[in-house]
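Presenting chain A:
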Amino acid sequence: MAHRLEMREMTKKYGDFTANDKVSITLGAGEVHAIVGENGAGKTTLMRMLYGMEQPTSGEIVLNGKPVAFRGPNDAIQHGIGMVHQHFMLFGEFSVAENIVIGYEPRKSGFFLRKDAAAKVRELSKQYRIPVNPQALVANCSIGEQQRVEILKVLYQGADIIVLDEPTAVLTPLEVKDLLQTIRNLAESGKSVILITHKLQEVMEVADRITVLRGGKVTGSVAKDQTNVDDLARLMVGRELQQLSERLPLDGKPLLQVENLTVRDKQSLLDQVSFTVHHGEIVGIAGVSGNGQSELLQAISGLRNIQDGTIRLSGVDVTNQSVAKVRETGLSHIPEDRYLWGTAKQESVEENALMGYQRKPAYYRRGVILRDAFRRVVQEWVNRFAIKTGSKQLNEQAGNLSGGNLQKLIVARELGHETPFLMAAEPTRGVDIGAMEYIHQALIEKRNSGDGILLVSSELSEIMALSDRILVMYKGRIAGELSRAEATEEKISVLMAGGSVHGSSQRAV
Partner candidate 1 sequence: MVAVKELCKSLVQPLLAVIIGLLTGALVIAAVGESIIGTYQEMWKGAFGNFYFFSSTLARATPIMLIALGLALAFRAGVFNLGAEGQMVLGAISATLVAIYLPAPGIVKILAALVTGIVAGGLWSLMAGYMEAKFRIPLLISTLLLNYIAVLFASYLVSDPFQDKSGSAALAQTVMLEKGAWLPKLFAGMSVHSGFIIAIVAALLLFWVIRFTPFGYEVKMLGHNPFFAQYGGIHRIKVMLTGMFASGAFAGLAGTVEVLGAHYRFVDGALTVPNFAWTGLMATLLANSNPIGVIFTSILLAAFQTGAMGVERNTEVPLELASVIQAVLILFISARFSYSWWKQRKKKGGESHGVA
Partner candidate 2 sequence: AGGGNAPADNGQASGQAPAEQKEEPAVKKRIALVLPEKIGVNPFFQQMDDGAKKAAEELGAELKTIESTDYGAIEENLRVAVAEQYDLIITSSFESEDALKKVAAENPDRNFAIIDTVIDLPNVRSVTFREQEAAYLMGAAAGLATKTNKVGMVVAMDIPLLKKWTGGFSEGLKATNPNAEFIVNYVGSFTDPAKAKELALLQASQGADFINGAAAVGDLGVFEAAKEKGFYTAGQDVDRTVIDPEHIVLSQLKGTDAAAYETVKSFVEGTFQPGVVTYGLKEKGVGVTYITHDSATPLHAFIGQEVVDKVKAINEEIVAGTRKVPESF
C-alpha cells in the first residue's frame, strides 16, 4: 500500500533548541497512527509543521507521492489535511454550524446561507455519526461537543488526514469512549488519523501504529499488535515506571469543612453541598464536568461568592473571604484550566512561578522582592520536576512551554506553598506518564505528611488511584460517597450518571 503521507527527516529548531530532530513518520489510508512521548518531546511541533503553522528547518513532506510545502494552514487544508488543536480554535459567539463551515461557507451572491450550512452540518453529522446541534452557540456547548465541532469542521473542509492533538485530555470517560469510536468510524471510511495522546490505554484501543518520540527524536515505531502498555511506557520515559508509595494510615482532624454550600447565578449551580476533608486524607471528587465542580473550586478558593452555607479551613471561617485571605489561611490550588487561571502566557517562567510568593516573608524584605533567593527556589523546582523550559531557561516565555511542562510548573508552584490544604483540579491533565507518576507521588507524599487534599478529576483512574474517599457530584449536589475500599469504576459511573448505589456509606460531614 502506498503511503498517503510521509514526513521525512523533519527538523525544527527554535534558536539553539531543537524541538524536532530528523523525525520521520508514514501514514497510510485508513490508518490510525498514534504519536506518544513525554511532555516537550516535540509532538505538537511536528504536527504544526504538517499543518503549515510552522516552517520546518529542514525535512520533506510527501503527500500521495508528491513533495509538498505548506505556507500556511490554508495550504494544508487545501491538500486535505485537517487539525484539531490541543486548544480549540472556535468562535464562542457563533453557532455550531457557523463554526464548522467558516472559511467555506455556502453562499449565494455573497450572502451567507445559514440554513444550508445547518443542513450540511446535519448531513455530515449523520454520515460520520458525530452528533451535534447545529443551532447551538458554541460557548454553551460542553467540551466534548466542542471537540466534535472541531472534528466535523475538519471533515467539512474535506480532510483525508485528520490530526488530533491530545483530544481526550479534556473529555469525560463517556466522551472519550465516543471519541474513540468516532476515530474508528473515520478510519473505516478511509480517513487517516494521527492521534497524539498520553493515555496509552487509548492508544492500545484505537491505534494501528504507534510512534514514540523522546527529546525530539523517534525512539521507536511499532505496530499495535507487537507491543503493550509497559513497553510503550519504557520507550517513552526511558526507564521503568515505579509503584506509588504506600499510603500511611492516618486519622487526622477535620481540615476543610464545607456546610450547606449554595451557589446560584440565575440557576442553581451548587445546592447544599456539605463535606469534610481531614488531615492526611485525599478526598476525590468525581463527576462529569459541568456538574458544579468548577463552582465548588471557585467557591472554596474565594474566587466566587456563595449565597448560603459556610466554609471553614483549619477552623477559620473563610466564607466569602478574598482569595488572598483563604490562601493565607492555608490553601494552595492547582487550577483546572492552566491557561485561563494558571499562567500569564506572555510572562517568563520565573514571573509565573512567583505568583503568591511575592509577599511571603522569605522572599520579600523592606518593600522589595528578593529575586535572587526566589530564583534559586524555582531552579530547584525545575530540576526536581524535570521541567523543560527551553533555551532561555527561567526567562523563557511560559507560553512557549509545552502543555505538560507548564502543568508541572504550576504543580511545583502550588506544592511549594506547603499549605496544609491543597485543592488539585485535573492535576495531570496533559502531562506524560512519567510526570503523572511524579505528580501522583508528590500528592501521596503530601497526604502522608498529614496534609489534606481535595482532588477533582474527570479521570476515574486517577481518582481511584489516589483517593481515600470519593464523592460524586451530579447536578450541583453530592450524589454519593464511597470509601476507597468500596469504590469501583462501575459504582462511580452509575453515580455520575445520576443513578444511586446501594450500600454507599453516607458518611457525610
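Quick notes
Just so it is clear, a contact is a pair of C-beta atoms (placed from the backbone, for glycine too) under 8 Å apart; a residue touches a chain by one contact, two chains touch by 3 or more; residues count from 1.
These made the cut because all candidates are chains of the complex that A comes from, given by their letters.
Note that the structure is a prediction, hence the values are computed from the model and not measured.
Within this complex, chain A is touched by candidate 1 out of 1 or 2.
Remark: chain A residues 52-53, 71-74, 301, 303, 322-324, 326-328, 333, 335, 340-347, 351, 354-356, 358-359, 364, 367-369, 371 touch candidate 1 in the complex.
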